[in-house]
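All protein chains but one are shown in place.
Labels for the chains are A, B and C, by order of writing; each one numbers its residues from 1.
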Amino acid sequence: MNSMSDVAVQPGLLDRALRRVSSLWRDMGVSGGRAAASFTEPLRECLEGRGGEVSARTRTAKLAEVYLAADHAGRDAFLRALARLDSDSEAVAKAMAGVAAAGADDEARAAAKARLRRVLEPPRLKLLTQFTTIPDGMKFLVDLRAELLQRSAGDAMLTALDADLRGQLAAWFDVGFLELRRIDWTSPASLLEKLVGYEAVHRIRTWRDLKNRLDSDRRCYAFFHPRMPEEPLIFVEVALVRGMAGTVRELLDEKAPVLDPRGADTAIFYSINNCQRGLDGISFGNFLIKRVVSLLSDEFRNLKSFATLSPVPGFSRWLGERFAAGETGLLSEEEGRAISAALPLPTAIAAPGAPALPPDAEAKPETPEAVLRRVLAKRHWMRNEALSRAVEPVLMRLCARYLAIEEAPGRPGRARDPVAHFHLSNGARIERLNWRGDVSEKGLKESAGLMVNYLYDPAKIEDYHEGYAGEGKRPMAAAMRKLAKG
Amino acid sequence: MNSMSDVAVQPGLLDRALRRVSSLWRDMGVSGGRAAASFTEPLRECLEGRGGEVSARTRTAKLAEVYLAADHAGRDAFLRALARLDSDSEAVAKAMAGVAAAGADDEARAAAKARLRRVLEPPRLKLLTQFTTIPDGMKFLVDLRAELLQRSAGDAMLTALDADLRGQLAAWFDVGFLELRRIDWTSPASLLEKLVGYEAVHRIRTWRDLKNRLDSDRRCYAFFHPRMPEEPLIFVEVALVRGMAGTVRELLDEKAPVLDPRGADTAIFYSINNCQRGLDGISFGNFLIKRVVSLLSDEFRNLKSFATLSPVPGFSRWLGERFAAGETGLLSEEEGRAISAALPLPTAIAAPGAPALPPDAEAKPETPEAVLRRVLAKRHWMRNEALSRAVEPVLMRLCARYLAIEEAPGRPGRARDPVAHFHLSNGARIERLNWRGDVSEKGLKESAGLMVNYLYDPAKIEDYHEGYAGEGKRPMAAAMRKLAKG
Amino acid sequence: MNSMSDVAVQPGLLDRALRRVSSLWRDMGVSGGRAAASFTEPLRECLEGRGGEVSARTRTAKLAEVYLAADHAGRDAFLRALARLDSDSEAVAKAMAGVAAAGADDEARAAAKARLRRVLEPPRLKLLTQFTTIPDGMKFLVDLRAELLQRSAGDAMLTALDADLRGQLAAWFDVGFLELRRIDWTSPASLLEKLVGYEAVHRIRTWRDLKNRLDSDRRCYAFFHPRMPEEPLIFVEVALVRGMAGTVRELLDEKAPVLDPRGADTAIFYSINNCQRGLDGISFGNFLIKRVVSLLSDEFRNLKSFATLSPVPGFSRWLGERFAAGETGLLSEEEGRAISAALPLPTAIAAPGAPALPPDAEAKPETPEAVLRRVLAKRHWMRNEALSRAVEPVLMRLCARYLAIEEAPGRPGRARDPVAHFHLSNGARIERLNWRGDVSEKGLKESAGLMVNYLYDPAKIEDYHEGYAGEGKRPMAAAMRKLAKG
Partner (left out) sequence: MNSMSDVAVQPGLLDRALRRVSSLWRDMGVSGGRAAASFTEPLRECLEGRGGEVSARTRTAKLAEVYLAADHAGRDAFLRALARLDSDSEAVAKAMAGVAAAGADDEARAAAKARLRRVLEPPRLKLLTQFTTIPDGMKFLVDLRAELLQRSAGDAMLTALDADLRGQLAAWFDVGFLELRRIDWTSPASLLEKLVGYEAVHRIRTWRDLKNRLDSDRRCYAFFHPRMPEEPLIFVEVALVRGMAGTVRELLDEKAPVLDPRGADTAIFYSINNCQRGLDGISFGNFLIKRVVSLLSDEFRNLKSFATLSPVPGFSRWLGERFAAGETGLLSEEEGRAISAALPLPTAIAAPGAPALPPDAEAKPETPEAVLRRVLAKRHWMRNEALSRAVEPVLMRLCARYLAIEEAPGRPGRARDPVAHFHLSNGARIERLNWRGDVSEKGLKESAGLMVNYLYDPAKIEDYHEGYAGEGKRPMAAAMRKLAKG
């Protein structure tokens, strides 16, 4: 039985209210993009609860329909009108005075602050809550926030509205309310179809590809909310393998033999995807990984390692910035020469410290960085075996350094790479860097074809988390550390 | 699969953190009722999220166990320590200054108020949310609030904590998230056992009585929350009958023949019970009645009337107050005489306006009110047929007046009787007063044996609600109005 | 969705056929107990399939209603008419000739026998199958067989009908189709109510008693059929305890503390009940016990023993028969004297071999058997401590002998006690005899208060079964064997 839907469609009971409100909106020509002002009245009417709370909910349902039917401008007007339903400034001023007057007295201050919190609660929040009673109300609100996020940047009113909505969604989507469900080939086709749509890390190309990812030596888990039972919030794809997988290719190969999962010693988390843009900033990934680790440990006693196979999505950009800044010393002269030698038209390599010359300056020597930059700009550089071999040690070292040392601008202690930051925050360790880990177009472009394994060692997760969160320590396997130091 | 329980019991992962915290508490001798101060540290530790968010949740689970194992004093200390985790007063002061500085500029004001709301959010709120991840977290919080409500009256700190918890519960228990489920004889015995415990209007005496209330011509519906799936929040018992039932007796008679419900023309809502004290102030009753009306309308096309059979729980008390205040004119002299005549030892009736004399003043005349008071004080007055007949018109008239006119002290426009106020607020009409409606001890004591039918007429609910909420109009059947006027 | 019910009630489609058939039956005055002959026509009509197979099923549904509405005589007529729908004797004779003619040729004989089987299949069987399509068709057939069993003894026609129905039910209720479900306090009240009705070994007195039997240290499992999902076929009650329980009292004590089942080392099967009289002769008990042993082993790793606590329902009768036959030597003279001495009015004990004298023969000596008989005939002999002590070794020894040696009349090798035979056939061992195991009136009357533990040792079940089934060997604990030998 589904929430309030039957009240919403009950004939007779609330007809007049609906007619009143909806004809008003029809007259307004919502789709024409009227000024937000025209929405104010209907919104207030929903809030006032004329005809009782049940009627108010019904009117809100009608409002949702109007919003859904509106075009971009109409939705804009709606959101702005909603944002205006802020707390009463006079009441706020009065309550602030109360807090000030309470002084240092604990009791008085507690009471005054509670009062202030109450009057600060904006009416728009109550209205947002009323949307929950429509049949797909939760999805409605999540999608409404997705639209809001596209518009709120730099807009104080919409940002405030977003803060309210985000807070409310955070309460509703607390991990305590989520259900972890396994997704496999017996899941509804409609759900699998959504998975195909949401998978952004390694695109699912065909139903066959999908079926391969849900085979007996694979696992896929997702969080769901009881009020959005058909919409995954976040999902993770896991491969059960022997030894630590270093390339996506081997995992997605449809022709690879299926392993008896009871024989696997390693679980590779090779794709984690957030599905709902409207839940940005409300995080589940951390919980998802640890719960899946826990589930898999229970099911497969032979599993010894839990690791990801992850891209390094900020590596190419960071390297590009180094190039653009004319940074030198990234490569040794010798490395530059080795790369150059593997090129069809080798060039002289400039002595360290010498100014980088434009690549078209014929006989003039280039810096090693310029050579590398030139190589990476080529589309198919990796297919050239000799070139690839020459570039490999350089990129491996640079990427290890990038992961081990580089910090996010203005955020000391925080890893520059967003994926590294996510896993380090969760208590993982940088375990291994894999050459040719992902040679898809996207993999080459963003991560220079490299992939990392982050290891989740249940016994050390807490310490690692603590060290990274507190002091910015990045735990790494010895080989990685050595690699990073060159 | 159930929420976070598997993380909570995961071996190894969070052991140290747990040991650290729980040994601390063990040392404290929680059950001995230490000062709240000793709780501050562990609470803060939960908040700080040492070892990551997942670990924090695990520690919170441990905290819940400690609380549950504590005695009254220990829980007291816990709640007070929790209440102290208030927002940072300095940050609040600063943010208030920001609001003041923003002046009349809409954008600036919106941003400043959003900031103020954020800093006002007390840390205890975050901690409360963390309890959701324990297996029965939702029930834990509801029960925690029930305990809190027993202590918070007159205590500003606990009242502020209650306001936070109530707000959070209101978000989680919004009617949009509730599931309406039918309860019948095929429901789990464990649930039916709870029903027996929660039924407070007309006690369920035996399993046989219960089965009778769940028979084919009965319906029982309850709201449930997805995270408390075995705990009803509120439930309503309905009898499908022919004609408007006027007494509980006929509804609860186990030997009465079972009616084919498809032949029923009236649905009588004869018992509505809130089950969770910890959800006080978060109302579902209004929604429940209207959704059940809607469901029944769909299932039984012959149903024409939807009405309650309700007690008048404030009537006897109100009448007692009238007596105590020495109010006269409640009965006519003639009525007084009729009652007196039915008594074993009739007395003279005082002329109107004459001072009421003590009943033991032998030959002296009594006021009609004094006679009535004396009758009602007798335990079995209703069993005396003649007496009952003499009293009936008087009590019927007085009760109709009580329902139609009397206002709650200091709340103009609001019906004095709480049940009447509930149904009038929901848009119901006072339909009929029933003599000998409930002759149980409780019924006689509180309602002088009377019961009312409130009628829910879907076509008029909104107008009735509006009239009552706005102008205090109380819709009544013509016969009731006439009765009230005497 | 329930089988054919929607076709059965479809308006219009089959109206005429129904009217035709049912008016015919109405005219016949079914409830008046007409001769079976009057049923023949309608039964044939169902078989002929007039109007197609779907219509035939609908008519059969109508037939079921007529049967259900009929009184005892009506049902009798119905069953006899049904029994008459036998195979065609001429066709059978012809097919028998075919088998005879086929001689020793394998192929020819196979074909001839197949043909004979086909013509032997009685039309009533097809009709019985058609009842499956009515909403509770399976239950209908099971109940119909229960009625049949009450009438078939000594009636060749009804016995043949029963053989058909039994065969068909055996196919449908093959253990491969049954579902094993746990029953606990969260099971539907309607199911628990049935449990109360079906428990025949140790009566469930109250809902409180029932709840105690479903507590956390108890288990109850039942087999269900997918087409009778609300009807248990057989159920077993298990107590998880420490050490082998010897008395029902300790198991059913509502005030006994609840044991943490993970600490239990023994599972006691203390009540097994067949629920459907109509499935007599189709056995599930063997499977049920072994599946439950398997389930419990998986759930509770500490369980070491699986044993029953069973009555010895044939013991008192067997002893009575010994007495009646004047058998001597059951007790030694000394034992007889010990018992006699404990009596309020002791008597002389006759020398072995001396004729038993009537107990009223004053000074004359009685045989030891006569004394025992006299004691056991007293209602409360067990309450007399001294008497009880004197009788104990005698009854223990005699019962052990009864279990160890006595054979069912005319069935050499088969234990005389039906419960012993059941468990021995299943591969159990006679483990222990318990004095005062069941002192209820029934326990005293049938089993002289004794109870037995039969032990199921998974490692030996097969050998024990084999030994008992093949050579009539009864495996016993050493102490039991010793006891039996006296």
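Rule of thumb we're sticking to: a residue touches a chain if its C-beta (ideal position, glycine included) is under 8 Å from a C-beta of that chain, and two chains touch if they have at least 3 such contacts.
Keep in mind that what you see is a predicted model, and the values were worked out from it rather than measured.
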item: Visible chains in contact with the missing one; value: A, C
item: Touching residue (missing chain; options C:Leu180, C:Val196, C:Ala348 or C:Val439); value: C:Leu180
item: Touch criterion as defined above, residue of C:Leu47, C:Ala108, C:Ala256 or C:Ala341 at the omitted chain; value: C:Ala108
item: Listed residues C:Leu345, C:Ala459 or C:Ala478, member touching the removed chain; value: C:Ala459
item: Touching residues (missing chain, whole complex) on chain C; value: 1, 3-4, 6-7, 10, 12-14, 16-17, 50-55, 57, 83, 86-87, 89, 92-93, 96, 99-100, 106-111, 113-114, 116-118, 120-122, 129-134, 137-138, 155-157, 159-160, 163-164, 168, 171-172, 174-181, 226-227, 286-287, 290-291, 294-295, 298, 425-427, 458-459, 461-463, 465-466, 469
item: Hidden partner interface residues of chain A, rising order; value: 185-193, 207, 211, 230
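The criterion applied here is as follows: only the chains that are shown with their structure count from here on.
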item: Centroid comparison with chain C (C-alpha atoms), farthest chain; value: A
item: Between chain B and chain C, centroid-to-centroid distance (C-alpha), Å; value: 52
item: Chain A and chain B: spacing of chain centres that average the CA atoms, whole Å; value: 43
item: Whole-Å separation of chain centres (CA-atom averages), chain A against chain C; value: 63
item: Contacts with 2+ other chains: residues of chain A; value: none
